[in-house]
Every structure is written in structure tokens, then in C-alpha cells.
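A single protein chain has been removed from this complex, and every other one stays in its place.
Coming up: chain A.
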Amino acid sequence: MNTSRAAWLFITPALIILGLFFLLPVVAALVLSVTDYDLYALADIRNLRFVALQNYWALLQRPLFWSALGHTVYFVVVGVPLSLLASLGAAMLLNSPLARFKPFFRTALFAPVVTTVVAVAVIWRYLFNTKYGLINYTLDAIGMPTVDWLGDPHWAMPTIILFAVWKNFGYNMIIFMAGLQAIPADLYEAARIDGASAWAQFRHITLPMLKPTMLMVSILTVSGYFQLFAEPYVMTEGGPLQSTTSVLYLMYEEGFKWWNLGSASAVAFILFVIMFAVTAAMLRLSKRGEPA
């Protein structure tokens, strides 16, 4: 048997799965998004009609779509920088030559990443409980005002952001640690001899040397955070007053609660286009900052 034929035999199972259950559905989603696929079409495919861009047009006129998009952007714009700060801070602490028990701390800080989001969301919902949650109790005990964390429309999204930062920072922390370890030690040595302060070393050595890592981590985190769904599903059911309804939450409700699959596909595509545009813009901006 020649290697070319063997190669095809080796890749065919994976290609069938990916083609049939991923690439084909993606293309179908585009088709679906220009039809009025709903409960009637689900019952009998003959009820299906082509509606061109009507789904998209209708979405752009729905306040709920804009507020879902707003909440998602809020989650990304506030959550991503906080996540990256926490990750970088933890990585620098762990990377410090003065840190002790490094394997233990690394494991402890990473633990939330491998936990199941639904299960830890259940825990945090209990911790954030207004009446008997530990967080409000502690705030009260030290004389701080208590907060209706998940019940107040202004606080629900910040609370979910805090939860997401706790859950996810360990992931990027590991990548930042690898990036930090790749910075040559003699750069810091030379800076110390020149009398550079710790802050100056951070600004002029650490940050520039971490730039490629930072870009990759930012892009991964941004696209991950655009896919907000399980957290509001478990913690707030999209509320209060739909203040935590994200784009994917809207897609889920539109598609699998109301069975408007055409309109839900349009939601999915708009999210995809936005994610793609934001990622591309980040790549371009980072290239422009580089010396030619």
C-alpha cells in the first residue's frame, strides 16, 4: 500500500466527523439564517420560506438584541482586562525567585480552571446570596455596605465578571509563566546595574518581552469571553431585568425555547462576525505598534 492511500485512510475518520458535524452545519447555519425556520418548519419542512436578510433586519430593530450585545461587550471589555491583570499578577508572583512552595501555589491557583463551570457557579451563587451568603456576611461584619449581588440589575454583571475572573485566571497564568521564563535573565541583570527600579524593569523589559504572549492570550480570552452562556444560565437565568442576557443566551432562548431557528442562526452569525472583526482588529493594532 502506498503512503498516500494510507494517509487518506488515516485522516478520513476525523474528516468525516469534522465535515459532517462541524463544517457542514456552519455552512447550513448561514443558509438557515436567511429562512424563517421555526416551529412550523420543524413540524413540516414544506412550511419553510426564504426570507433573505429579514432575520438580520428584524434583530437590528429589537431592543433585546442590542441589550444582549451590550451586556456581552460589557463582559468582554471589563472582564478581559481584569482577567489578564489577575493572570499576569499571579504569574509574576509565582515566577519570583523569592516565592516558596511554587508547585503547591501553582496547583492551587490553577484548580478553578479544571472545575465544571455549572458546579462552581452553584457555589458562588450561594456565596453571593443576599440573606445568608458568606460574602455579604463578611462585608457586614467589617462594617461595609452589603450588596444585592445577583438581584440588582446594576450588580449582576459585575458579579458574573468577578466569578469569571476567579474561574479563568489560572489558564492564562500558566501561559504568562512560560512567557516570563523565556525572558533572558541578563536583561534584568543589566537593568539592575544601571539602577532601574522594579517598575522601570517591568515597563521596559517585562512588558515588551511579553508582547507576543500578551497578544495571543488577549485574543484567546476575548473570543472565550464573547461566548458567555453557562454563567448567566445558572446564576441569574439572564436576569434580573435581562441584565445578564448575553448574545449566546439570546441565541439559546430564541432557538431552543421559542424554536425560531432561522432567527437564532442570524444571532449566531452576527456574534461570529463581531468576534472575527474584533480579533482581526487586535492583530492589526498589534502589528502597527511594532517597529518596522
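Methods note: a contact is a pair of C-beta atoms (placed from the backbone, for glycine too) under 8 Å apart; a residue touches a chain by one contact, two chains touch by 3 or more; residues count from 1.
We take it that contacts and distances are computed from a predicted model.
Missing from the rendering is one chain, named in UniProt as "Carbohydrate ABC transporter permease" (options: "Carbohydrate ABC transporter permease", "Carbon-monoxide dehydrogenase large subunit", "sulfate adenylyltransferase" or "Pyruvate:ferredoxin oxidoreductase, beta subunit"). The residue touching the chain not shown here, chosen from A:A58, A:V73, A:I174 or A:I205, is A:I174. Only one of A:V117, A:A191, A:M209 or A:M282 touches the absent chain when the whole complex is considered: A:V117.
In the complete assembly, the contact with the undisplayed chain comes from A:F105, out of A:Y56, A:F105, A:W155 or A:F202. Interface with the hidden chain, as seen from chain A, comprises residues 1, 3-4, 6-11, 13-15, 17-18, 20-26, 28-29, 32, 90, 93-94, 96, 98-100, 104-105, 107-112, 114-120, 122-127, 129, 131-134, 137, 141, 166, 170-171, 174-175, 178-179, 213, 216, 220, 223, 226-227, 229-230, 233-234, 237, 248, 251-252, 255-256, 261, 264-265, 268-269, 271-272, 275-276, 279.
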